[in-house]
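Can you keep this structure in mind? I'll have questions shortly.
What you see is part of a larger complex, with each chain still in position.
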Amino acid sequence: MSIQVKFFASLREKMGITETKIETASTAGEVWDMTTNNADRPLNVLVAVNLEYAQYDSQVSDGDEVAFFPPVTGG
Amino acid sequence: MATQLLAYPFDPYHSIVEHQQHAALDKQFGATASFIGTMRDFNDNTNVSSMVLEHYPEMTQHYLDKLEQQARQKWDLLDVLIIHRVGRINPANPIVLIACWSAHRRAALDACAWLIEELKHNAPFWKKETGQDGERWVEKNTDGF
């Protein structure tokens, strides 16, 4: 098992990561740290765990999908 | 499925009529409220020649389905149709369609206004505009005014 990690839009471009996997982590914030090489956690980044909005301190488990993205601009 | 993500241009009024015909709504609905968001050729005082709408496919579909369910719980709706473009979009192309059917007017009107507001604030879509100075990500949506 592992955690699937996705980045979108300007954050995807800035971090240079579209999709990656990590072995394990306990919070979404830890996932950020591990995948971005401990980059500062931007305040306006949105976090989703398993397709639902979450926080940096939300718990994650093996098999989860964690996503980071900028404020949305659809519609 | 009453929520659709389309990677090609669509005719929103045709979509409404077609949905209405197939939804067996005939003679039961008294009110239809719709909102259509269309790409303009300027934004923040800059000309825009085209744009690309990126999204988070699984979450977008999940989120729009959830919005529809929430709207149906909050209001007495006979039907809801939500269509959103993704991919490259040109000025004058429709981006989003929301249509709500109900027996009486308030449910359809209020649900339609609520849905576009929720979608704008939370659905995982991102616009990247191409203008005279190249490409740029749209930083945030307007408040609607």
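The letters A and B name the chains in turn, as written, and every chain counts its residues from 1.
Keep in mind that, in the parts below, a contact is a pair of C-beta atoms (placed from the backbone, for glycine too) under 8 Å apart; a residue touches a chain by one contact, two chains touch by 3 or more.
Values in this document were obtained by computation on a predicted structure and should not be read as measured data.
The stoichiometry of the full complex, written with the chain labels shown, is A x2, B x2.
The definition used in the following text is that only the chains that are shown with their structure count from here on.
Centres computed as Cα averages put chain A at a distance of 26 Å from chain B. Those residues of chain A lying in contact with chain B across their complex are 6, 8-10, 46, 48, 51, 53, 65, 67, 69-75. Residues 37, 53-56, 58-59, 62-63, 84, 95-96, 116, 119-128, 137-141 of chain B are the ones touching chain A in the complex.
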